[in-house]
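Take this structure, written in structure tokens, and hold onto it; I'll ask about it next.
Apart from one protein chain that is not included, each protein chain of the complex appears where it belongs.
What follows is chain A.
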Amino acid sequence: MATAARTIQVEIKRQSSPDQPATTEKFEIPYRPNMNITSLLGEIALNPVEVTGKPTTPITYDSNCLEEICGSCAMLINGKARMACSALVDKLEQPIRLAPLSKFPVVRDLAVDRSVLFENLKAVKAWVPIDGSYDLGSGPRQQPQIQEQRYPLSNCISCTICMEVCPQFNDSTSFVGAATIAQVKLFNMDPAGSVLKEERLRALAGDGGVQECGMAQNCVAACPKQLPLIEAISDVSRDVVIQQVKDFFSL
């Protein structure tokens, strides 16, 4: 078969531990149709040998659902932040260059520590407080108009691509990022979650808060789940201003 000779060239930026220097390893994988990046990395793990014939270790990377739902396999694919599961090899230019997300500390190879997003979600109380020592009964009714606005925001998979592509998300601003702001809108619009609305808005007025957004709009362009992130930032910004003015005059 003529296709049997076809191969897939891959260049992977690797790093054996958080403090080790990064190196690039090249691989050549026998072609199979309809592969994605996670299956490609699995193929390397089956036979972890560099193109030079030198044996190496399997690539470390995060992945779980393989269908763009869990949000764990975000990485730089040919330089751009994407989900590895939905990046199809047949549609990528070769050699395929894989690298870890650039704005998060590398754990090993393509796996990065994205816990800053979890810290941010905790800082804005991105939850509905329903725990009690007794049965709180059924939740308040949610109108379909509210549901329609909330549903797209609930699709966030915490992949951190919106933060990776953002020019304002960096060490000097420590911007909170679009994902957290969108979750503030989601939970503020929840009839039960809105009890924490003021606290969330006050949190987002802190250093690194919603004001650091520079409206480059990369987040909304890169988001694999097409969340209306700019709309969320715009709405939440207004709510934060109103909350700040209210707080100022209620002193």
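Methods note: a residue touches a chain if its C-beta (ideal position, glycine included) is under 8 Å from a C-beta of that chain, and two chains touch if they have at least 3 such contacts; residues count from 1.
Rule of thumb we're sticking to: contacts and distances are computed from a predicted model.
A.B. asks: What is the missing chain called in its UniProt entry, if the choices are "Cell division protein FtsX", "Cytochrome bc1 complex cytochrome b subunit", "histidine kinase" or "Succinate dehydrogenase subunit C"?
C.D. replies: "Succinate dehydrogenase subunit C"
A.B. asks: Looking at the whole complex, which of A:92, A:116, A:157 or A:196 touches the chain that is not displayed?
C.D. replies: A:116
A.B. asks: Thinking of the whole complex, not just what is shown, which of A:44, A:176, A:196 or A:227 touches the missing chain?
C.D. replies: Per the contact definition at the top, the residue touching the missing chain is A:176.
A.B. asks: Can you name the residues of chain A that touch the chain not displayed here?
C.D. replies: Interface residues of chain A facing the absent chain: 18, 79-80, 103-105, 113, 115-116, 118-120, 123-124, 163, 165-176, 180, 202-218, 221-222, 228, 230-231, 234-241, 244.
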